[in-house]
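Note that one protein chain is taken out, while the other chains of the complex remain in position.
Chain nomenclature is as follows: A and B, assigned in order of appearance, with residue numbering initiated at 1 for each chain independently.
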Amino acid sequence: MKALSFPLLALAWIAALLFLLAGGMLTYEVAARYLFVAPTIWAAELSQLCLIWGTLIAMPWLLAANRHIAVDVLTERLNRTGRRLCQGLAMAAITAFSAVVAWKGGGIFYDSFERGRTTGSMLDLPTWISELAVPVGFALLFLQALVELGKVLRGIEPGDTGKHGGVET
Amino acid sequence: ADTTLRISLQLPLTSHLGQNLQLFKDEVEKNSNGDIAVEIYDSAQLYKDKEVPAAVGSGAIEMGVASLTRYVGDVPAVDIFYQPFLFDTEDKVRAAVAPGSPVRGPLDDAIKETGSTVLWWQAYGGAIMLSNGAPVKTPDDMKGKKVRVFGKTLGDFVTAAGGAPTLISGSEQYLAYQRGTVDIGMTGVSGVKSRKLWDVMDTITVTNNADIEFIVVVNTDFWNGLPDAHKEIIQAAALKAEADVRDRMSQIEADAYAAAEENGMTVYTPTADEMAAWKAVSQPVYEAYIEKTGDLGKSIMDAAKNL
């Protein structure tokens, strides 16, 4: 079970770097447009790919670290057994959701890959490059949700490891 | 109703494409005595234009409207309509888009292989250029300028003419012109009117360098599963809708030009010599098209040139 946590953290770091890279590409784009009157054809599309892949590959780490935004009103008032029950149900719900999305998303990827479908935009990249991120991200999320489910069965609480959730809006 | 047709549309219901769908809906619901219900999901409530080919092809939704060029990722040959100046008169356009014509027929067949059956084509008019101060008479006026485009083939054309193409969505156009993100605009003339582009650009050059078409598609498996009686009703309504919007298009464009002039725009039509200069620089675009699309593209290109 531990074996999964290092790769997940590594993916989360890759995501952080991808977002930074997107910022770099767009800064270059503005410079290219104004300084050299030569707008790039790649900056917008590649930075978008950074966002798609970054978000989806970091998603399982956020689950493992309990960093997704969630509502604590009820669970924080429950006793340990109640919390375990809720956590078990929640992870089961995520398992089911991620399984369907990974499976159906995989179908979308496979179809585009088989057909050799491209985006038709200036770079004209194959569409599967972005579509693949969905089955990859959600398959990993599925696995992590199973791991969390295992923890519930063994009696480990979500708050016992990892930081408390909470995020800015 | 026994059958429900859900249609995804990017534009609002008030647009001429939306009105055309409404006509189809009324016709189908009337003639089927309510056995077929048509639900229009306009303004991209369900899908953006670029997502429609995959959504309809996979059966996620029964029907959708997409600009023809959205199929370029599956069927590169569809960009025959974006080949510079190939369809520069209404007669040529009408001949090319007639059902079963040597230009349209093979495209409809190729699109069918993506899981979507074409029901009808919706006219959107020709592409024109927008500028400030002076018209874009020849490729020389485009040299070193940033030009808004809405597809790769149009971008290739701009590059061939010496400009720098920038992909800008329809909704971002106004700002891009206002703030000078690009120097030259490219759009259908009806867009000039609906988006009030005369606030930010003062000259139209009637290049008709591309013909903009939308297609209404239905998922093929769903279509094959319909009873024949329903298919007939739908096909009849589709033909009626297709003829209606095609006939209205020249009036819509004429109104848009009139509105543009009323709002202070200059409308410039290039001379024969100037057109020849445009066509001369476009040769590499035609060649790239044939190279990319192979035999299918070549036969369509030959058919188009013979119109």
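The definition used in the following text is that a contact is a pair of C-beta atoms (placed from the backbone, for glycine too) under 8 Å apart; a residue touches a chain by one contact, two chains touch by 3 or more.
Everything below uses one rule, namely that contacts and distances are computed from a predicted model.
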item: Identity of the absent chain, which is to be given by its UniProt protein name, from "NADH-quinone oxidoreductase subunit E", "1,2-phenylacetyl-CoA epoxidase subunit B", "NH(3)-dependent NAD(+) synthetase" or "TRAP transporter large permease protein"; value: "TRAP transporter large permease protein"
item: Where the missing chain makes contact, among the chains that are shown; value: A, B
item: Per the touch definition above, residue among A:41, A:59 or A:122 touching the missing chain; value: A:59
item: Touching residue (missing chain; options B:1, B:134, B:175 or B:236); value: B:175
item: Selected from A:26, A:143 or A:156 as touching the chain missing from the view; value: A:26
item: Touching residue (missing chain; options B:45, B:89, B:224 or B:271); value: B:45
item: Residue of A:10, A:38, A:69 or A:153 touching the missing chain in the full complex; value: A:69
item: Chain A, residues in touch with the chain not shown (by the definition above); value: 12-13, 15-17, 19-20, 22-27, 29-30, 34, 44, 47-48, 51-52, 54-56, 58-59, 62-63, 67-75, 86-87, 89-90, 93-94, 96-98, 100-101, 104-105, 107-108, 130-131, 133-135, 138, 158, 165-169
item: Missing-partner contacts on chain B, residue numbers; value: 6, 39, 41, 43-48, 51, 54-55, 58-61, 171-172, 175-176, 178-181
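Following the convention adopted for this analysis, only the chains that are shown with their structure count from here on.
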item: Cα-centroid distance, chain A relative to chain B, in whole angstrom; value: 36
item: Residue ranges of chain A in contact with chain B within the complex; value: 33, 37-39, 41, 44, 107-108, 111-112, 115, 117-122, 124, 127
item: List of chain B residues in touch with chain A within their complex; value: 54, 58, 69-74, 114, 144, 146, 151-152, 155, 164-167, 181
